[in-house]
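One protein chain is absent from this view; the other protein chains keep their places.
Per-chain residue numbering starts at 1, and chain names A, B and C are given in the order in which the chains are listed.
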């Protein structure tokens, strides 16, 4: 169940991940990890006026972990925090045109990491 | 364990059995049978002056049963009864150049049938 | 010498189309389908497609097909896998006396490991009675295993009725369909079959591969332990060339099933009628109508089977006596004995199993040769004194000379 079961779009996001890296002095950072699958995802946010101005990620994990991380950053960039919170793991997988079944529960956690980052921002910027 | 494990000589005796048939008014008749292997051999003797003048056989059985029957008749024809009694199942198998292992104990009974026939003759011609 | 093969129930030649496809998957597309790279990917789809082709042949879905190394493994898998997985529910298995040894010997082993097995008898035609199956069921019965068609005498069992009964009682139903698959139409769904064994080399597919159909939802445990192949139910690196070959063989078998069935049935009936017309004291073994398309099985009184085979072989005709799978043993066929034949008559059985390359001309040649051979062997048989006398009348001169 590896490389070979990924579709073109997933492979593209894996090979050319969007928004990879860190944001220095990020407004919010979220991390989720799953030691059994060996995936750890970290999302960095820059928020301005309730809008996600910038987003970056760093991921240790399989092809699906990297591709979903990349996709989630594309999906939320420029969105309001509320709209970003509506983006689910399932929506990320769908935006990628689907993931192999075996990857669905365990490596598809990028939206969770992004939600964690938003929560982190909210905690530090309580109104 | 069939046809294919027989040597040329066995196949020849099977295909062209010597001395097949019955002797009407035989001096001695011997029969051995082994229902498990499905072999029944019957040997007919014509004896004159202690010499086997003629010998015939009828056999229901596998290739080895028929070939050994044929061979035993060749081996004893013209021999004295004492010499014929010295002919063993092993000697018959040897004269045929050997039999498949699986056939050695169970289908190699032609000498026994011949011995039975000699005994039958002796019982009826006690001196 | 002209060679005629009448032993298709023993094994068949691999279809050249199948064999050539396999060659490619041996040397070029040789990857392990579990591998996450190009070489694994190259064969992944093929394995999926082949599974569908095989499923289509028996009316299953692809995910209900589990590859094995052949019919014997499929039978072992079905019986042991169901037995151990359902031990808490019960420990009783029902089967028949005429099953292949892969079923019978597995059952005997299970008897040593806490299970009880009922071996149902058959009638003179080799038929199992549905009523007898019903009577044998207890509240401990977890599995009924009855072969689809017998490999020796070709009798087709009342599978549909037995499977319906099993379903009604909530008992799993397995059928060893190694001899039936591709020769008669099978639809596991319509027929309520829970588990079905098949073997590739019986229908022009590769040797060393078979399958067990396991209906979705059946509780079974793995029997060959190890890796996670076959959805964790059968360990071992996938035999991709054979899987691909089996798929092609299944597809071809399905497309030809109807016409080939008709063709073989008419050759079979010509052979049966010809033997009955030409050879006295020839007894047809098995059922005259509920019979595999290619199966002919006779006993010839006073004639022993091996000497018959040997003489046929010398004439270029390949046949079998009893099951090829039981050779190596010298016992007469347990199937014929279960049908009530005596040891003597059972020893004299001849099985002719027709297949794809057999023609009318083969049948004609066979009929010509067989009647001569039977007559000759009978003339040598001590069991046949009366008949011999009849024959000896014509051979009298020879005997007189020898005696004179």
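Everything below uses one rule, namely that contacts are C-beta pairs under 8 Å (C-beta built on N, C-alpha and C of every residue); 3 or more make two chains touch, one makes a residue touch a chain.
Computed from a prediction, not measured in an experiment: that's the story for all the values here.
The omitted chain makes contact with chain A at the following residues, 1-4, 6, 11, 14-15, 17, 19-24, 31, 35-42, 46, 54, 56, 58-63, 65-66, 102, 106.
The chain not shown here touches chain C at positions 3, 5, 7, 10-16, 18-20, 22-23, 26-28, 30-32, 34-40, 68-73, 75-76, 100-103, 105-106, 108-109, 113, 199, 201, 206-209, 222, 224-229, 232, 235-242, 306, 309-310, 312-313, 316-321, 323-329.
Everything below uses one rule, namely that only the chains that are shown with their structure count from here on.
Looking at contact counts per chain pair, the maximum sits at B-C.
As a whole-number value, the distance joining the C-alpha centres of chain A and chain B reads 91 Å.
Put simply, the C-alpha centre of chain A and that of chain C have 57 angstrom between them. Annotation for chain A: no residues touch 2 or more other chains.
Annotation for chain C: no residues touch two or more other chains.
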